[in-house]
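Submitted below is the structure of interest, expressed as structure tokens.
Every protein chain but one is kept in place in this view of the complex.
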Amino acid sequence: MSKAVQQDDGDRELGFDAPAEADATIVTSADPLRSLLELPQALVEECRVHLEDDGLKIRAVDPANVGLVSLSVPASSFETYAVAGSLTIGLPLDTLAKSVRFARKRQDDPVRVDVLPEGERARLRAAALRPNQRMRRVSEFYTIDPDSIREEPDVPDIELPNMAAPDVDALGDAIAGLERLNEHVWLSRDGETFIIGSQPIGERQLNEDNELVDTVAFPEAAWSENGADSARGSVFSMDYLSDAIGALDAAKADRVTLSFGDEFPTRIRGEWVEWGFTATFMVAPRIESESQ
Amino acid sequence: MSKAVQQDDGDRELGFDAPAEADATIVTSADPLRSLLELPQALVEECRVHLEDDGLKIRAVDPANVGLVSLSVPASSFETYAVAGSLTIGLPLDTLAKSVRFARKRQDDPVRVDVLPEGERARLRAAALRPNQRMRRVSEFYTIDPDSIREEPDVPDIELPNMAAPDVDALGDAIAGLERLNEHVWLSRDGETFIIGSQPIGERQLNEDNELVDTVAFPEAAWSENGADSARGSVFSMDYLSDAIGALDAAKADRVTLSFGDEFPTRIRGEWVEWGFTATFMVAPRIESESQ
Partner (left out) sequence: MSKAVQQDDGDRELGFDAPAEADATIVTSADPLRSLLELPQALVEECRVHLEDDGLKIRAVDPANVGLVSLSVPASSFETYAVAGSLTIGLPLDTLAKSVRFARKRQDDPVRVDVLPEGERARLRAAALRPNQRMRRVSEFYTIDPDSIREEPDVPDIELPNMAAPDVDALGDAIAGLERLNEHVWLSRDGETFIIGSQPIGERQLNEDNELVDTVAFPEAAWSENGADSARGSVFSMDYLSDAIGALDAAKADRVTLSFGDEFPTRIRGEWVEWGFTATFMVAPRIESESQ
């Protein structure tokens, strides 16, 4: 029984108008679907989605090869999740996101997405109900040929011994605050204190060329997996780090863990307790100027 | 006795400073006047206003001749409505609207508008009180020579047998949602279900050139006046339909009724129970491409 039926308060049921045949069907309340779409949207406009028996998986890398995201969503995240075998589609993220946004989070509006078979390119059919307004939106659009989408990245399995797990909202506020003044950002650790530093140009010290050093410290948020007292990470472009952290914050990750080391990429891993998602962003460092 | 007197909480009365002679005077709380101005503003920057004994009337057509609005406001909509005989003025809508917006809806601030006689062009004097802030704004400006304003349209009396009366807020949300993805819109009816469809280009079917079909359905909102099971209306520019519907929603119409037929304009009629306004928008269809 669909959620829409339970919420319906009219005489007649406002339900989904199910298509005759579908290769895959997802029924869910708006919030988890809207949230998961925000994660790849931080880096790309389109991506491959692998629909398997036990859930869906997305991996994508931005066109400049600086940031990647790997997302795993178990079938149990959704009310209904049914796939005939396994299936890969090319998803125009913005089209689905704008359509699904018609379903309101606060009202817990239900959404149904069907993948419809059709020759070379599958179609997507996204339906959103607003039971209290007695209306249903249905958007139907072609998916993208998966082979025409940028190849999926390997997620490098690097050992990054410096760890930090600040509060997700605090981390989002910190990066948003630093972003107002600076274009570069670096991570470091001083004992249990996790530090996000940033400055206008790619240097860490205040000097004649670098007029500002700006840091946010989280006193009890860091630890080391190799016993070192302190460590510094690499310098990153603010845009990539703030897009990744902003997406994890907007998608309401329950826990975010950052791992970093000098001259290495940074790994930012989000976990969702109730929904069961896991998402990993990796951001490559900038090549620092020689004056460092 | 003016409303301002009743609301005044100071020792001295904050009232309107009435001009010595006026050809017409309207006193009202802010909300109905601000709302009625939004209706012609959806299509034009200036319009003729006919002030008669029993109320005021506005008809206007946009410069491209695609949308028209006809608005009737009875004298009883206002606290005071007095006209010496009958009078036509040319109204610069934006000037009056910005001045009147000084009166706040939530605080029920009172407004007084006087038409002052003066040679060839009348002047308008709009006064808005904010009793709790002890201040009064008075804007005085010339009206426009009515003969210099685009001629008023005839409102065609076409029989349009397909009818729909969705909830006003829901309709406003639907058109706002569709507008994010599409530039064309069409109306249709399937039994009692009213459907607003839209797509990027002017075609109704999903095909290689038309990558998206997007519909919002209102299951119990439609009926026919000629007994037909279903019907489709014409294709319209999204801008005109969303401007008309957006204005009716913003002006808080209590009921909106749409009438449509294939290859005909669409009529959108708004009614206000308490204020007594009626407003009719008509939007001309686009010429559809031959591939239809």
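As written, the chain order gives the labels A and B, with residue 1 at the start of each chain.
Note that contacts are C-beta pairs under 8 Å (C-beta built on N, C-alpha and C of every residue); 3 or more make two chains touch, one makes a residue touch a chain.
The model shown is predicted, which means the values in this text are computed figures rather than measured ones.
Undergrad: So which of B:Val138, B:Val155, B:Ala176 or B:Leu206 would be touching the chain we can't see?
TA: The missing chain is touched by B:Val138.
Undergrad: Pick out which of A:Ala18, A:Leu116, A:Leu160 or A:Val213 touches the chain that's been left out of the picture.
TA: Of these options, the touching residue for the absent chain is A:Val213.
Undergrad: Of A:Asp169, A:Glu183 or A:Glu225, which residue touches the hidden chain?
TA: Result: among the candidates, A:Asp169 touches the missing chain.
Undergrad: In the full complex, which of A:Pro19, A:Pro74 or A:Gly177 touches the chain missing from this view?
TA: Among A:Pro19, A:Pro74 or A:Gly177, only A:Gly177 touches the chain that is not shown.
Undergrad: Which residues does subunit B use to touch the chain missing from this display?
TA: For subunit B, the residues touching the absent chain are 10, 12, 14, 95, 98-99, 101-102, 123, 130, 133-142.
Undergrad: Tell me where the left-out chain touches subunit A, residue by residue.
TA: Residues of subunit A in contact with the hidden chain: 166-167, 169-170, 173-174, 177-178, 180-181, 206, 211-221.
In the analysis below, only the chains that are shown with their structure count from here on.
Undergrad: Approximately how many whole Å separate the CA-defined centres of subunit A and subunit B?
TA: 42
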